[in-house]
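Worksheet for the structure shown next.
Missing here is one protein chain; the remaining ones are kept as they sit in the complex.
Right after this comes subunit A.
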Amino acid sequence: MTYTNFTLDTDAEGIALLTWDMPDRSMNVFTESVMEELDAILAEVVANDAIKGVVLTSGKKDFSGGADLNMLKRMMAQFEAEKTRDPGNATKLLFENAGLMTGLFRRIETCGKPWVAAINGTCMGGAFEISLACHGRVAADSERVKLALPEVKVGIFPGAGGTQRVPRLADTQAALQMLTTGQTLTPQKAKGMNLIHAIAAPDQLIETAKKMIRDGLKPVQPWDEKGFKIPGGPVYSAAGANLWPPAAAILRRETNLNYPGAAAILKCVYEGLLVPFDTALKIEQRYFTQILQTTEAAMMVRSLFVSLQELNKGARRPAGVPETKFSKIGVIGAGFMGAGIAYVTAKAGIPVVLVDRDQESAQKGKAHSDTLMAEQVKKGRAKPEDKEKLLALITPTADYAALEGCELVIEAVFEDSTVKKAATQAAEAAIGDTAIFASNTSTIPISALAGNSVRPDSFVGIHFFSPVDKMMLVEVIRGEKTGEKAIATALDYVRAIKKTPVLVNDTRGFFVNRCVLKYIAEAYRMLIEGVPAPMIENAAKFAGMPVGPLALADEVALDLAQKIMRQTVRDLGEGAVEADQLKLVDEMVDRFDRKGRKNAKGFYDYPAKPAKKALWPGLKDLYPQKAPEAVDFDELKKRFLFVIAIEAARVMEEGIVTDPREADVGSILAFGFAPYTGGVLSMIDGMGAAKFVAEADALKAKHGAPFEVPQLLRDMAKSNDTFYARFNPYPPEKEAA
């Protein structure tokens, strides 16, 4: 028989090489058609006496990325449709669908003939699960081979036997850690965990796999053998008693129980290891069915998988502008931001000219890359020659003329209009007419800065976050006169350095900083109300924020916050900043000399290592303290999420951000907004606008202006609208294309 997605070649010794190579795709994924064909292939393998065993491999550079999430999308759409007709039957159907891959993989491992997975490259999710269902697993000794069950990161979990096969191969604790974090394994690490049998040189991969079969690989999995023992020991054993109680506690510590998918993994493994394998698969299927129905799963799959990929592939890039290949990029200003920009640019293999006022300053900026690469080498993530290669790409200079030939120049000088003006003019004198000039400003509107430029249509904002090497989001800012080519070039650049762009229109604070300021301001309000400081920080963290607002304020620096607040008052008038918040910051900075982490004294004390930072005890004396029992802790959590989401809705209403995917993905990547919600707007969509507005109104009655929702949300509440419907990023004509 012939297949669309596979070829099946049986050699003289009866070993069939099953090569997965989907047409018109760069990566193999599980689709309905792949599943159907695998079923047919399995039947052929079983029926054909000439076939002794099967080696499963990929015809592409990578093995497979796992399940096609569009298949999941279709499954959920079918569920939602059936739910309106017959909820009971909908759940039953979903349960059956959730078990399709499980059933197929189980049939493979019990077919009576040996299967070996020959893993030549990235092997994720369902692909790793089918490999685990094979009787043998060989991986190529290659950096391309990355093995993982990453489902938990998008709100679901490995539901095709992964939660059962991994802890039946690896030690239970290692299995739980791998499953609950979605950790990526190298072949060496996977072999150490007993998840694969062998590692082979890439050109020996298939031969090694075939040899396993020739050597008499038994077509029976360990758990189907009589007398099988769980590698980590029985659940109810001394080892189990040391493992399970802390496993749950650590899960709570790491997730604050905001991620049902992660908790379900623990439940699957615990319950599954107490019963025979087929029963265990059924248990996994039940939990998988439950988790698929959670709001968290729907929102996380959309934002953290679908939207993230779309934005990374340039979903917002203006069509019709040819892609820019970068031969040279200029960075002006070799301070902390400029040095970071130079690093990430060189990391992408692009030559960088790093300009500062003198050679020494420019050289200092390059040294930052040296430091970062030295760390990478020390951690084994890079080789010494990678470091030399990267450093060779950065040319530090004080001569603007060196910018000649750059397709893009990014200015990251001091936040001062005069300094920026000089840099812009000096650069424009050196670069060609077609080059794009970008400013990394975080505080000055792009349209104002474009006034310094002789060609404002080539002027764009590219706003990085600190530290540049770690923060994955970049705001691309469209000024009033910014042209399509400038936008396209900026987006091409962000793609080249493998970061995620969001395209925002020009305004004070753009998108991200507006949200962050609201977050910190709400913490100030709580402090002023007399909420004990630990409750403020803990509320934010338990709500899913990665860093407490007071700790974040310390990182930003309180004297800087003071400057910004005063500037805001000067620009926008007295009412623009709440007086008692300004007074709080004034007291911290002027009276107590507490400027934040920079002087080791802020809302926290920062003692010398290894001591940990601790909240400054003096905070208790600033305002009369409420008794913890008198504080509605859940309301604190809600205030943080709501105040940010409301600001994000306002940003949408003002047209600063126009695509909900960008607001969602941006909020998660830039400031870690509670990822389980799917982001700032998905949180509102997930709750429903009407419920959100009602709860915001209740908060406003108690806590005032920050909870005033924009008219947009009231309109959405009335019409039962969602952001993804109202600002549909998939207009019908695009879908048809």
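Everything below uses one rule, namely that a residue touches a chain if its C-beta (ideal position, glycine included) is under 8 Å from a C-beta of that chain, and two chains touch if they have at least 3 such contacts; residues count from 1.
Definition applied: contacts and distances are computed from a predicted model.
Of "Transport permease protein", "Acetyl-CoA C-acetyltransferase", "Betaine--homocysteine S-methyltransferase" or "Diacylglycerol kinase", only "Acetyl-CoA C-acetyltransferase" is the UniProt protein name of the chain excluded from the display. Among A:R214, A:K229 or A:R252, the one in contact with the hidden chain is A:R252. Listed residues A:Y270, A:Y400 or A:Y524: the one in touch with the omitted chain is A:Y270. Checked against the hidden chain, the listed residues A:A367, A:M535 or A:A600 yield one contact partner: A:M535. Within the complete assembly, A:V235 is the residue of A:L42, A:V235 or A:A553 that touches the hidden chain. Residues 235-236, 240-241, 244-253, 256-257, 263, 266-267, 270-271, 532, 534-535, 538-539, 542, 614-615, 628, 631, 633 of subunit A touch the missing chain (whole complex, contact as defined above).
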